[in-house]
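One structure is given below, encoded as structure tokens.
Every protein chain but one is kept in place in this view of the complex.
Let's turn to subunit A:
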């Protein structure tokens, strides 16, 4: 055995265990640095009836002590029948036989219990993991008035349970695959076997498996590893913390990724429209849903164009404003020493600062930020003749509208693009804005995520339920999105 110990840890992990309990325990003791490593426990005992020595190894902080005490140790000690196998003595729900040292280590690291028996060249693995975490709470970022409120939490098992609760069908597959080498982070790939396009699934798996990273702690990090264009301003993978939304996508043939430590799920491939939509859109009655959709598209345009339009009009297209309004504007602008573009940029940056600082501020001081923001930066700036009142209105309107785009990624996109429009408007008025708009649209059209065009099904056209800017009646949403090439297009047949 000493020769086995002399092997380096990496090749030792590939060895199988021998039947000699003492030497095997020496290996595990050295791997876990027992007794320095305080929460790795070893319990030695003599199995009743069989009269064999056994050792139980587990990490106490991530295992369920009830299971170990009542179902493992108690049964092993109290056994009196000498003809029974170890499997038959234990009353645990699962039991797995593992031989390779590395695999046993992995199981223990996951919170399972390994039982080593003298004379047996296999380890019995008992499922007993119990990680600490939050319970299921309300969704914080994707607020909805109607419809389910529960949100994903940091435990993938709980998240999968939430999804299974909504799809009671055997074709929902939960695949598990490791994504990092060192920390052994596991990724759950969820899809509907009878809907998902195999090519798409294959390309997602390939991309995930091609990662060579020591550790990917959660989905927010994984997202950046697997997206198509890392430097693009447009996001291509959707985050959602609502299981009902994830399920809606699953049932359309999308693929969902889940991971421990992520209170969210990734939906891929996401088009522009998935960032624009909310789950609420389908829960509200059609008229109300389309009303909030139109509000949202209006908010999108206001955020993008309000400030830039103000600059363009005051600098290049003055004749457009009715004379009375023009006089009113110029009266307030008269005492302001800056050109309008500086004025707008000052206020926009101030608004972004309030927003970012307000987000990071510890909650006891939170209200202070509101007072500072509203009073000092708004009213006092006007009184000090730094900005004109109209600019405050326009920037506030744009800033307020930007909150109507709920998705965090798309929200950043819109906020950043706004600055591009402001600069182009300052340089060339409407001409510059139209040019930038055209370039952005061309760019959006050229984005593909996992082979799916970003603005489909609007263009290029695919058979779908035409859920783009406005939605149709639920009764008329009879097709799954054609750009995913699902195995079953029809939402009614086959279900």
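One rule holds for everything that comes next: contacts are C-beta pairs under 8 Å (C-beta built on N, C-alpha and C of every residue); 3 or more make two chains touch, one makes a residue touch a chain; residues count from 1.
To be clear about the criterion, contacts and distances are computed from a predicted model.
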Among "Ferredoxin", "Putative membrane protein", "GerAB/ArcD/ProY family transporter" or "Lipoprotein", UniProt-listed name of the chain not shown: "GerAB/ArcD/ProY family transporter"
Task: Would you mind spotting which of A:448, A:466 or A:491 touches the chain that isn't drawn?
output: A:448
- prompt: Which listed residue (A:320, A:361 or A:416) would be found touching the missing chain in the intact complex?
  reply: A:320
- prompt: If you put the missing chain back, which residues of subunit A would it touch?
  reply: 199-200, 203, 313, 316-317, 319-320, 322-323, 428-435, 437-439, 441-443, 445-446, 448, 450-453, 455, 458-461, 483, 485
